[in-house]
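Reviewing the structure listed below.
Left out: one protein chain. Kept in place: all the others.
Going by the order they are written in, the chains are A, B, C and D; count residues from 1 in each one.
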Amino acid sequence: MTAGATLNGQCASCSHLTGGMEVSWFLNPGWLIAFPLFGALLLLFFGRRIGQRAGVFASGLLGLSFLVGLILFATQLSHEGQQRTAYVHMFDWITVGSFRVGADLTLDQLSIVMVLVVTGVGTLIHIYSIGYMEGDPRYPRFFCYLNLFAAFMLTLVLAGNLLLLYVGWEGVGLCSFLLIGFWFERAKASNAAKKAFLVNRVGDFAFLIGIFVLAKAASTLSIPLINAAATKGLLSQTQKLFGPGPYLPAGIATVAALLLFAGATGKSAQIPLYVWLPDAMEGPTPVSALIHAATMVTAGVYMVARMSPLFQAGSALTVVAWIGALTALWAALMASFEFDIKRVLAYSTISQLGYMFLANGVQGYSAAMFHLVTHAFFKALMFLGAGAVMHSLAGETDMRKMGGLRKAMPITGYTFLVGWLAISGIFPLAGFWSKDAILASAWHQGQYALWAIGVGTALLTAFYMSRLYFRVFEGPLLVPDEVEAHNGRVHDAPVTMAVALVPLALLSVVGGALNLPGSLILEHFLEPVVGRSEVPGGLTPWLLASTALVAGLAGIALAYLLYVRSDGRARRASLYGRLKVPIVAAANKFYVDELYGRAIVLPGKALANFSAYTLDARGIDGVVRGTGELIAGISERTRRVQSGYVRNYAATFLIGVVILISIVVVRLGAA
Amino acid sequence: MTSVAPGFYLILAGLMFTIGVVGVLVRRNAIVIFMFVELMLNAVNLIFVTFARMHGTVDGQILVFFVLVVAAAEVTVGLAIILMIARRRNSADVDGLHLLKW
Amino acid sequence: MNLSVLIFGVMFIVALGASLAMLFSPNAVHVALFLVVAQVALALAFLLQGAYFVAAMQIIIYAGAIMVLFLFVIMLLGVDKREALIEPLRGQRQVAIGLGLLLAAEVSYSILRGIHLAGLGSGGSARLNAINQNPGNVKAIARLLFSRYLLPFEATSLLLVVAIVGVMMLARRIDAAASLFEPRVAESDTHIEQEREAV
Amino acid sequence: MPLDLPSVQLGGIGPEITLTVTALVVLVADAIVGNRMWRWYLAAVASVGLVVAGALAIAAWNTSKLQLAGAIANDDFAVFVKVALAVFGILTVWVAREYVEHEAIEESEFYALVLLAVAGMMLMAAAADLIVMFLALETFSIALYVLVGSRRRSLEAQESAMKYFLLGAFSSAFFLLGIALAYGATGTTNLYSVSQGVASQGITGFLGSTPASDLGLLSLGAVLLIVGLGFKIAAVPFHMWTPDAYQGAPSPVTGFMAAATKIAAFAAILRLFDAILFPLRWDWRPLVIGIAIVTMIAGSVAAIVQEDVKRMLAYSSIAHAGFVLTGVIAANDQGVSGALFYLATYGLTVVGAFAVIAVLAGRDERRVRLTDYKGLFYDHPLLAGALTLFMLSLGGVPVTSGFIGKLLVFGAAVNAGYAWVSVIGVLASSVAMFFYLRVMVVMYMQEGDEARPASSVGSLAGGVIALCAAATVFFGLAWGPLFEVAQKATFFAGG
Partner (left out) sequence: MSGAVLLNIVIFVPLAGAILVGLMPKNRPELARLAALVVTVVTFVLSIALLVQFKTGEAGFQFVSHRRWIPQFGVGYTTGIDGISLWMVMLTTFLMPLGVLASWTITSRVKPYFAFLLALETGMLGVFSAIDMFLFYVFWEAVLIPMYFLIGMWGYERRIYAAMKFLLFTLVGSLLMLIAILALAFAARGPLTFDYRSLLSTPLSLSTQRLLFLGFFASFAVKVPLVPLHTWLPDAHTEAPTAGSVMLAGVLLKMGAYGLIRFAIPLFPDAAREFVPLMMALAIIGIVYGALVAIVQRDLKRLVAYSSVAHLGFIVLGIFVGTIQGMTGGILQMLNHGLSTGALFLLVGAIYDRRHTRQIAEFGGLARSIPILAGIFLFVLLSSIGLPGLNGFVGEFLILVGTFFRYRWWVVPAAFGIVLAAIYLLWAYQRVFQGEITREENRTLRDINLREVAMLAPVVALIVFIGVYPKPFLDRIEPSAARVVQTLRHTSVVSGSSSAARVP
């Protein structure tokens, strides 16, 4: 794989791309992909032989990738800010006519952040899975899929062109499908897996068309070149600058960006394609943590940041921001009335992804990335915590059957507490800083409405997470009947699981250090790629931060009133009485699944049935068979003409003669 | 010698030919049918002779001679076939023969 | 109106009448006899048109030999059998008569118009008369028959051989068990049964 | 005035004389020698006669001349047809060898009639005079009436002979009327003087100036000639006898009829059109096109519900007549050579097919229904294979001669600007393919219900089947030489 790696500047498709960083055979981003891919293949073919060592094996390989990531990161840091990009052309992939796409990797500041998150959090979750999946009959296969996922995710992250990005994009979708449906015997799981894949396909369909638009308009799929062309297109509007190379007119850039974003709404579960993510919780919990919280679902966010010049070139960003904001609010509402612990987390994820898109939409790319990173920490943490809870409660996910678990399983409880506070935006945990950065970006862009939605969502977020936390971990001990019946003691997370929980909790606490308002490490690091985002100066940031914090605290307070205080139940009842309709609607996911079912699935099925059994079987094939039957029928009729009576034969003969003679006579008469 | 226009002979021949045709179609006795075929041949003979006169040659008359031979040959074989069946089925009705059909 | 016209008229009526009578006589013997009448009338027509030799042949071979053969076979099969004049085949008679009339009309029309178009007048009669004078009808026929029509003449021998061999074959008794008068009932009946089933 | 005898060149009718003599020899030999000799000697004598006749015919190759007072035209066209007829005759004799034995048919008379029929057909192919054509037609027709009825134990055979005879006589009368009208129009029955007459008496010019005038006697006569010959080639609507006669006739005779009658009658049609009608082609072509189309469609369509194999092949032969007519309407050398090629190869195929049927039919032709062929492939793979080959050839599938024949006639029509007729032709042949496939379905894809009595394949019949199969493939692959010969077999004075 890396044998084909050449120094940058030598490939056909990126010959005029020069990054500052040189790569050698070992200092090569290709290894990042190679390790987990190798692991996946090995586990695929020899999984049975590797057996229980599969977990360690897979974790180790991803760990190696993390190590490579760190080395590359260090190498990057040793270069100047503008010289930290490496382009790798591994081999020509699809080259026909003027259309040339290679297997190109781009390692820059943006991608290294993602790489570290994917490999780092990924490794932790791998390790967690060693314990979590223990005893599963398809244990090696699970790690095979996880490794494969990592490989595809890294491909997505490192892709130097949109087509390779698409490879990763669909590849992670595939792994998501495989892992959601890992317990395929369950109808729910296999349905959820199929739903995830299909909904994503719809998004990918738009994404693909976006690729076509760019391939035609920009004559290239290379991400840097497209970005350059888009920037040039933007400049040309104001400055009438026409430099060498293609440029993208703003209109086309908008169309392309929106199509790509439509893909992102699928992958990152935004309105209108978010419906698959809650169902995806049917998969094993580490999968939910890794794929459906920390990494895969953030691919859309990453993609928008990656293609930011393109998005900026037109007016696509407005759409991005609004979709993000609305999704954030929408999902938070649904989360507030959900009782399935994992589904709450899923809606929360959707909501938080909405934040990230909001950030992207207001050009706060580094804020988006910042939140992406911190979210990866605390959401993975909470998922793993939820997994630990389920693990000890025989797979139970209904939070109404739980309570007071913090004392029964302290590690889980306290780490979850960290996660809860972090996502609620409580100072000084990671979530506070990243959320604050997003809201600040929105405010600074003058998008006050978006900002308001963001704040409202922050309140709701704090509310539903507190609701979750209070119900599950606080109050009197309550465990599901089955667990009691089995007389099983509620146990805390085993070591392999704790090993993942604790570091994630730590990261959730200190993650904010990445981008503290004073230092802005991450932002400065990313600046060469995504540009500088203007940070409001003066007193404003403090006010904004305080507002967010107050919103968070208010949410917690509300939850406290409703779920911890002894009169909470009564209050809830009265609230329910007054707001019955919206609450029922929210609890029923606003009937969106049903709407899709009625509006798309049912008519689609009807159309398919009509095509297959009416149009095809009766219509088209009916014509075919009808032709045959018609001929046979005529044949059956004509055979009766052959009556067997010789005088009839003579009569037929005579008819023929008379017809022929008549023709002659008629022409004779005409003459 | 004669002043009757050949056209009349031809019309006679045409009518007789047609009667032959109709006879073949409406009669049921094989021998009778065959006799109507003979009538058709006779009608053609008249045409030959008439055309011979019109052309002023005897070619047409010679053709009649050949028709006679053909008729004779046909009659022998035809009657043999009819006889063969009639003896077996004790009838010369052609409508009774329709084993082969459809 | 001269004599020949009168003779023609008589011939015409007799020939046509005999033909029509054939059509309507239920008895095969009558049909044969009417046919003989028609042939004699035709012989008259031949005579009228200067075909003396052929007229004689017509009487001798047709009326004399062939018709006798017919009568012989009719006798063999039973003289008194009358043919039922009902028509079992639907539409057969209507088709026959309708098409017959059409055919007669068309043939007559096109022949008349054809001879008109071809410009064939009655000028040939004179030439034929000349031939009949010298070298004479029979001689002229003989000359042509053995020169121009030599091959057809030879071919008639082939035809006659075929007829003889054919009749030989048909007339032979079927060897083995089956007799001519005792059809292989079993076999033919099963076939008939099969056909019935097929219907 | 001395008798002006024409120079009697008997060489011109050498093949016919040879065959007649052989027929008589066969009859006499049987009468004298009886059964005391080698069982095959009659067949051998007949075959020798046919071989000699064929050789004599070949000797006339490339010597195109009108002979015997212009009564016959020994052109290459005639030679081609005659050789084909001789081959069909030999094959028929061989197929019939064992057949006549178990059907209790008089062997010597059977052979004699086949020989005489071939003689008549040869005469037909060479006939340059309408009256010769008529006599030849009657000659082989009478022989065939008898041959069709030769299975005298069977009422079906007798019925078919009767029907064939009555309708044959009926159509002969029309043919004769046609001759009479042509004679009336031109004053002669000779084809070539007819055509010369047309030219020399200025009638052509006359026709050319008033296009209707040839619609008089000549075109009416021509129509009736077409009717008479159309009856022989089994063109719709003059085909009604065909299914019944084919079904009732002994299978070897059916094969012979399909192969030999067809080529002889088509030879006459081609010559007729070539000699008389080509100058009038705009008059007759629509009629023939109509007949061809109706024939192709009716033959193909009617065959698909047939359960009796012989009857089915009878309808198929009707359809094939239509296909060949497609070549005829092209009215050019390409059409003529295509039709000749088609007829020659079709003959070989169909003789082979009926040989297989004859072998399988057993005593009294009891097993001729399609259901009797169930699972044939598993009992008699070679017979089934051969029959498959014949069916594919009849269907016009490549690598068989039938494909080439269709290619040539349809090609001729396309080249003459009648592509649409060819399109109808191929559509009809697709329909026709259905029943050929049905035969294969039965043989290969269905299990035999009961134990089939093993059919004994006589060595001669087996040889015929093998020969025909080989020919079917050979002329499907290396068809160049035969095609070249067919191309050269153009008319003496044609075009």
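Methods note: a residue touches a chain if its C-beta (ideal position, glycine included) is under 8 Å from a C-beta of that chain, and two chains touch if they have at least 3 such contacts.
The shown structure was predicted, so the numbers you read here are calculated from the model rather than taken from an experiment.
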Write out, one label after another, the shown chains that touch the chain missing from the document. A, D
Contacting the left-out chain in the complete assembly, out of A:Gly55, A:Gly69, A:Gly171 or A:Gly425: A:Gly171
Of the listed residues D:Gln9, D:Thr63, D:Thr371 or D:Ser430, which contacts the missing chain in the full complex? D:Ser430
In the complete assembly, which of D:Thr295, D:Ser422 or D:Thr490 touches the absent chain? D:Ser422
Out of A:Val23, A:Ala40, A:Ile125 or A:Leu163, only one touches the absent chain, namely A:Leu163
Identify the residues of subunit D touching the omitted chain, counting contacts across the whole complex. 377-378, 392, 396-399, 403, 407, 410-411, 414-415, 417, 419, 422-423, 426-427, 429-430, 433-434, 437, 440-441, 444-446, 478-480, 483-484, 487
Considering the whole complex rather than only what is displayed, give the residues of subunit A touching the chain that is not shown. 91-97, 99, 163, 166-167, 169-171, 174, 177, 181, 184-187, 190-191, 193-194, 197-198, 201-202, 204-205, 208-209, 211-213, 215-216, 604-605, 607-609, 611-613, 616, 620-621, 623-624
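Everything below uses one rule, namely that only the chains that are shown with their structure count from here on.
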Out of B-D and C-D, which chain pair has the most contact pairs? C-D
Per the centroid of Cα atoms for each chain, what is the distance between subunit C and subunit D, given in Å? 28
If you average the Cα atoms of subunit A and of subunit C to get two centres, how far apart are those centres in Å? 99
Distance from subunit B to subunit A - Cα centre to Cα centre, in angstrom: 96
Mind pulling the residue numbers of subunit D that touch at least two other chains? 131, 135, 138, 142, 145-146, 149, 152, 155-156, 162-163, 166, 170, 181, 184, 212-213, 215-216, 220, 243-244, 306
Of all residues in subunit A, which are in touch with two or more distinct other chains? 639, 642-648, 650-651, 654-655, 657, 661, 664, 668
Given the complex, residues on subunit D that touch subunit A span 162-163, 166-167, 170-171, 174, 210-213, 215-216, 219-220, 223-224, 226-227, 230-231, 236-238, 240-241, 243-244, 283, 286-287, 298, 301-306, 431
Which bits of subunit B are touching subunit C when the two form their complex? 1-12, 14-23, 25-29, 31-32, 34-36, 38-39, 42, 45-46, 49-50, 52-62, 64-66, 68-77, 79-84, 86-89, 92-93, 95, 99, 101-102
Inside the complex, what are the residues of subunit A that reach subunit D? 631-632, 634-636, 638-639, 642, 644, 646, 648-650, 652-653, 655-657, 659-661, 663-664, 667-668, 670-671
